[in-house]
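And now, chain A:
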Amino acid sequence: MSLISIKNVSKKFGKQTVLDNISLDFKDGNSIALIGPNGSGKTTLIKAILGLVLPDSGQILVKNQTISESPQYREIIGYMPQLSLFPQNMKVQELFALIENIRKEKPKNGYDVSLYQDFEIAKMRYKALGTLSGGMKQQVSAALAFYFSPEIIILDEPTAGLDPLSNEILKRKINTAQQDERLVLTTSHILSDLDEICSHVIYLMEGKVLFNKSIDEMRSQTKENRLNKMVAQLLNSKQHEQN
Partner candidate 1 sequence: MNKISFTIALDLLKNKAILIFGFILAFLGWGMFLLESQPEKTILALLQVTLIILPLVTGIFATVYYYNSREFIHLLLIQPIRRSSVIRGIFIGLAGGFVFSFLVGIGLPLLLFYPTLASLYLIIAGLLLCIIFTGIALWVSTHQQDKARSMGIILLFWVFFTFVYEGIQLLIMYQLAEYPIEQPMLWSVFFNPVSIARILVVMQTEAAALLGLSGAIFQDFFGSLKGSLIAIGVMVVWAVVPYFLSRFKFIKRDF
Partner candidate 2 sequence: MRFIFLIAAWLISLSPVTGKTITVNKTGPHKTIAKALQLAESGDRIVVKKGTYYENTLMINSPVTILTTEGAIIDGGGEAKDILIVRADDVHISGFSLINVGVSFLEEAAAIRLVHCKNAVIEDNRIDSCFFGIYVEYGKYAKIRNNTIRGSFTDEASAGNAIHAWKGEKLTITDNLTTGHRDGIYFEFVNNSRISNNISQFNLRYGLHFMFSNDDVYEHNLFKDNGAGVAVMFSRNITMKSNRFIHNWGGAAYGLLLKEISDGSIEGNKFIQNTIAILAEGANRLKMSENVFKLNGTAMDIKGNCMDNVIKRNNFIANTFEVVTNTKSNLNHYSENYWSNYSGYDRNRDGFGDMPYRPVNLFAKVTNEVPSATFLLHSPFVRLMEIAEKIFPQFIPESLIDDLPKMAAYEFN
């Protein structure tokens, strides 16, 4: 089933085109790695899906609903931003309470507390978010993204601040989510981190989709096993095509 479909979306910041007529379709049970160089439009695309950035043209549908119609679609999305941005004075516990309150309805499958437990968030419950280290904030952020058992999970550079152990916990969680027929959308610079967790790769460049393939497809095309090798080879062949 198509959970997110992006139709001819374009966005300019000033004169710079950040998204250039992008069309994509994301299905449940997929784990999609969104990669590309800096400034290729990955974060903008994610923000467009979240409704933070409003496209100049085109449409984004979540579960066949145009997202500009109602904010309700965000109930099924969990989001972990690139930098964990939290109000400084708020305590961890207050943060969870606040979001629970705002969301009103409890998730159908109940709260997903596995990351909350694995990252031992309970221990930092009474701490103000401003006093947490970068890694701890990322842990809180990740736990919050999964907390409402969302059907769609969007992770922007999730591994950036996490220690290796936490990183492994998160990867395992992503794999489970995918097996639960949820949709996971991850961006990262570090392709090795994406190796074991993604089923599809989308490569963005200058606001355009350079390629959009499943891992199996890429593997059979490139005869490589590691993600970074496969991507490098595909990029090379693309350049040849252009030449």
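Assume contacts are C-beta pairs under 8 Å (C-beta built on N, C-alpha and C of every residue); 3 or more make two chains touch, one makes a residue touch a chain; residues count from 1.
Quick note on selection: all candidates are chains of the complex that A comes from, given by their letters.
Since this is a predicted model, take the numbers as computed values, not measurements.
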Of the candidates 1 or 2, report the single one touching chain A in this complex. 1
Write out the stretch or stretches of chain A touching candidate 1 in their complex. 13, 47, 50-54, 71-75, 77, 79, 81, 85-90, 98-99, 101-103
